[in-house]
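Notes follow the structure.
Excerpt of the complex: some chains, original placement.
Per-chain numbering from 1; labels A and B assigned in written order.
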Amino acid sequence: MTATGITLGELAVRFGCELRGDPRLVVERVDSLESASDGALSFLINPKYRPQLATTRATAVILGQAAATQCPVAALVAANPHAVYARVAEILHPSVRAAPGVHPSAVVDPAADVDPSAHVAAQAFVGPRARIGARTFIGPGCVVEEGAQLAADVRLVARVTICHGVRIDARTIVHPGAVIGADGFGLARDGGRWIKVPQLGSVRIGEDVEIGANTTIDRGAIGDTIIEEGVKLDNLIQVGHNCVIGAHSAIAACTGIAGSTIIGKRCQVAGRGGFAGHLTVCDDVIVTATSVIMHSITEPGVYSAALPAVEAQAWRKTVARLRSLDDIARRLLRLERAAGDRAARHIEPDPAQAKKGDPSD
Amino acid sequence: MTATGITLGELAVRFGCELRGDPRLVVERVDSLESASDGALSFLINPKYRPQLATTRATAVILGQAAATQCPVAALVAANPHAVYARVAEILHPSVRAAPGVHPSAVVDPAADVDPSAHVAAQAFVGPRARIGARTFIGPGCVVEEGAQLAADVRLVARVTICHGVRIDARTIVHPGAVIGADGFGLARDGGRWIKVPQLGSVRIGEDVEIGANTTIDRGAIGDTIIEEGVKLDNLIQVGHNCVIGAHSAIAACTGIAGSTIIGKRCQVAGRGGFAGHLTVCDDVIVTATSVIMHSITEPGVYSAALPAVEAQAWRKTVARLRSLDDIARRLLRLERAAGDRAARHIEPDPAQAKKGDPSD
C-alpha cells in the first residue's frame, strides 16, 4: 500500500498547524532531519537534534513555535509537534490490514467464536469458547486459550500467549512473546516446602493498551489483574498478580511490579523501575530510571533512587565509605559535642530533616 | 468440572482446623474477604487485610488463632492458614486435566516416546528421542527438542521451549514462554573478537518445581545446570549456565543469577535479586528486593542493598554528596586530629567496624 503524498496545505488544515511555506508542496514519507531528502517530512521534537535543522534537506519540518524561525525549509508549526508527527506518520505510512479469514494451518476450536472479519494467521491456536472480535488479528504462532475474550481491532502481533479467560478490550496491541494471564507467584510455606496457591482470578485489559515484547502479566490469585485503558507497557515488564495499572500510565522496559500493587493514572515509569508488592501509588507519579518504589506514594511528583555509574575506582572508594557511614555520623556528633556545639544532635535519618538545611551554610 | 461444595465440618477434620461455627455450613468457592458472598470461603493471611474481616460476607474464613475471636462469621482456625487455604482452594477449584492424546496439528517425531496418557496439544512439536511421561501435558505451541525427557505429570502450559536433552522430573510446571536449556553465554576472547564456547552440558530440573513465564535457564557449559526439587521460580528470571539452585528455594521475578553460582536450599530471593557468578550461597539465605549478592555467603540471614526511591530533588542532593563521601571521611579525620581526639583513626571501610558503634553515643 503506497501513500501517494499529501500537500502541506492539507496537513496544516487537518492538524491545525501554522504553515510557513508553500501549501502546494507535497510530502510522501517521514524521515529524520539528518536523513531526509526531497519529498520527506521531518520533525524536531528533542532539542538535542536542533543543530540538524539548519542542514536538513526535508521538504518540510514539523516543529514547535520556538524553533520555527530557524527552519530553513517549509515548516508546520504545531503546539504539540510530537502528536502531530505521530498522526501524520500514520497517514503517510498506514498499517496494512490482514484480509479476514483463518489460515489453513491455524487451529480454531469448533467451540470458539471468531468474527468473520477477524484474521487468524498461520500456526495460531484459538481454544474452545474463546471469542475473537471484529477485525482482530491473531498473528502467526499465537496461542489464545480457552474462554479468552478479545474485542474488536485487537492485534496480537505474533507468538503471543493469552491464557484462559483473559479479557482484552478494543484496539489493544500485544507484541511478540508477551504472556498474559500466566499463574501468579502464589506460594504458601508448609514446613520446609512450598505449596502452590491456585491462581483463580484472571486479567482484564482495557482499550487502546499496548503491551511490549516478552512482557508478562500474571492472572490474579482471586479477582483480576487490571490494566486500564490507554496504558502503554514496554518490553520485558513483569506485572504481578492482582496489580492495577491506572489509565494512561506508561511504563518503560524491564520494570517489575510485585503483586497487589495499585498504580494510579497517568503515571510514568522509566526503564527498569520497580514496585514492591501491596503498595498504592497515586495518580501522576513519575519514577526515574532504575528506581524502586518501596512504600506507598500519596503525593504526585518525581521519585528517584537512581545511581549513575562512575569510573570504577572512584566508585569502589565510595562503596567502602558507605559501609562506614554510620560510623562517620556518630563521630561527627561526638566532635560537635566536644566542640560544645549547642546544635549538636543525633543525625536524623529522616529525609525531611535534610531539606531544612543549615542556615549557616 | 463443577465443585459441589464441601461442609466446614469436613474441612475442619481433613485439615486439622479448629472450627468455630456450624459444621453443616457448605462452601462452594473461595473469595477475598472484600468480595466474598454467601457460599464463599475466605481467608486472612496478610495482617494488612484484617480491617476487612469485620464486614466480610463470606460463609467462613480460614485464619490464625490471633484473629479468630474477631471473626464475625464461621472460622476455620489453623496453625498455618495459608497452607490450608492453598489446599482447600485446590479442592474447590480443581485443575482440569486434558484428555490423553496428540492433537492432529501437533508434530511428534516417530522416534519420540510419548506415554499414551500424555496430552500433546495443538501446534506443539516433540522431537526425536524425546520422552514424555504419563499424564504429562505439552501445551499448545510448545517445542520439546530432541532427547528431552519429561517425567510424569509435568505441565508445559503453552509456548514453552525445552531444548535438547533437558530432563524434567515429575509434577513440574513450566509457564508460557519459558526457555529451558538454551546455550549458556560462553565466550572466549580471541584478539578483538569473541569465539563461542560450545555449551555441552544440559539442564536437570527436579520434582515439583515451578518455572515462571519467559524465564530462561541456560544449559551447562560442561556438566549440567541443576534446579533441585521444590524450587519455585517466578517470571522473567535468568539462570546462567552451571548454576545450582537448592531444593525448596523460591525466587521472585526479574532476578538474574550469573553462571556457576550455587544457591543453597530454602533460600528466598525477592524481586529483581541478583547473584554474581561463581559464588556459593549457603542454605536459608534471604535476599531482599533488588539486592545483588556479589560475594559468597556462608551465614544464613537476610542480605540487602535495596535503595528505596525518594522525592527526586532530595535524591539528587544525596547522590551529589555520595560522590564526595571519601572527601567527607578524610576531612572528618583531620578535624578529629586537629581536636587532639585520641580516638582519631582512619575511617574503616569494613562493615564490621561500623557495627562496633561508639560507646560515647
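Descriptive notes on the structure:
Heads up, the rule we're going with is that a residue touches a chain if its C-beta (ideal position, glycine included) is under 8 Å from a C-beta of that chain, and two chains touch if they have at least 3 such contacts.
These numbers come from a predicted model, not from an experiment.
Taking the whole complex of the structure file rather than the 2 chains in place, the copy count of the single sequence reaches 3.
FYI, only the chains that are shown with their structure count from here on.
One simple way to say how far apart two chains are is to compare their mean CA positions; for chain A and chain B this gives 25 Å. On the side of chain B, the complex with chain A involves touching residues 30-32, 35, 46, 48, 80, 82-83, 85-87, 89-90, 93, 95, 103, 105, 121-123, 139-141, 157-159, 173, 175-177, 208, 210, 212-214, 230, 232, 234-236, 248, 250, 252-254, 265-266, 271-272, 289-290, 306-319, 322-323, 325-326, 328-329, 332, 335-336, 339, 341, 347-351, 353-354, 357-358, 360-361. Residue ranges on chain A touching chain B, taken from their complex, read 105, 107, 123-125, 127, 141, 143, 145, 159, 161, 163, 177, 179, 182-183, 185-190, 192-198, 200, 214, 216, 218, 222-223, 236, 238, 240, 254, 256, 258, 274, 276, 278, 286-288, 291-295, 301-308, 310, 314, 317-328, 330-335, 338-339, 351, 354-355.
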